[in-house]
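Working notes, structure below.
With one protein chain removed, the remaining protein chains of the complex are shown where they sit.
The block that comes next holds subunit A.
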Amino acid sequence: MLSLHNPFPTTPKPSINLNNSTPPFSTTFKPHFPNTLKPPKPHKPHFTTRTQSLLQYNRKPQLAGETPRVVVITSGKGGVGKTTTTANVGLSLARLGFSVVAVDADVGLRNLDLLLGLENRVNYTLVEVLNGDCRLDQALVRDKRWSNFELLCISKPRSKLPIGFGGKALVWLVDALKSRQEGSPDFIIIDCPAGIDAGFITAITPANEAVLVTTPDITSLRDADRVTGLLECDGIRDIKMIVNRVRTDMIKGEDMMSVLDVQEMLGLSLLGVIPEDSEVIRSTNRGYPLVLNKPPTLAGLAFEQAAWRLVEQDSMKAVMMEEEPKKRGFFSFFGG
């Protein structure tokens, strides 16, 4: 299993920086080791440094925009990864120290609680709150792993939400969360249902910004373009894109559109590029989102970076294209 920490501190090297707002770090830093062991002697420089990682430990992104930031995660096409994105980005934000309320706005088909492993703890939903069966704080499910993350489901599968004031209900919900005693949450993330029907209209009603999740295939792109048009008609201008399920090997073999091609077609800023990862299915089965894995997977790292950019209202400035690995010569065995 890969470990994140290199036990041998070496000279610092520059880190991969796809975010132009990353502050520069100083190289004159004493490494902090546990007081039980003496620091080992420095080895020859080969990996990125533990010193460098410790420098960046607990570095937090700078929150931009007014709180609460109401973000709707939508796509149009189903099955592209909206709920996975909501769960992972939401928990990443909670890990960064922000208070997050995730709302599953899919009235008939509820899934977000399954991905988070909270399905046994959902007793009340927004419909019960509207009916007066419980208060709003009783319907919010707090995650025991991260106490600043809460989940609210709109309805249970058998209950019905009046089609007339579904959108108004979400607006009241956001207002009620703003004025609660514990303080307004930093982020309210709404998981939008697929399609452009009543559920979509309900979900986008209170949103100020949107994250469009798409995959690099033509059907998803067409639906994403339509949804972007509807969002802009409704007054949501801050729309960013996450390209999910990217296969760099297929892009290299020209069997799949590249991320730059997708961006050229849609004309949206890039929030993140998530590679295809089989760990997504395993994490769904466990009810344990990807971003909590240690060591993190590639997809988990990508979600964390996307969450960072969301906080700072930034976008990607470069994408990674797979290349042929370098052919190692005879002397590479000796570290050359």
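The rule we apply is simple: contacts are C-beta pairs under 8 Å (C-beta built on N, C-alpha and C of every residue); 3 or more make two chains touch, one makes a residue touch a chain; residues count from 1.
Convention: contacts and distances are computed from a predicted model.
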Checklist entry - Per UniProt, what's the omitted chain called: "Defective in cullin neddylation protein", "Cis-aconitate decarboxylase", "Ribosomal RNA-processing protein 42" or "Protein MULTIPLE CHLOROPLAST DIVISION SITE 1"? => result "Protein MULTIPLE CHLOROPLAST DIVISION SITE 1"
Checklist entry - Which listed residue (A:211, A:242, A:266 or A:310) would be found touching the missing chain in the intact complex? => result A:266
Checklist entry - Of the listed residues A:63, A:140, A:250 or A:301, which contacts the missing chain in the full complex? => result A:301
Checklist entry - In terms of residues, what is the contact footprint of the unshown chain on subunit A? => result 2, 4-6, 13-19, 22, 36, 47-50, 52-53, 55-59, 95-96, 108, 129-138, 144-145, 147, 160-165, 168-169, 172-173, 175-176, 179-181, 198, 201, 225-226, 228-230, 232-234, 248, 260, 263-264, 266-270, 295-296, 298, 301, 304-305, 308, 315-326
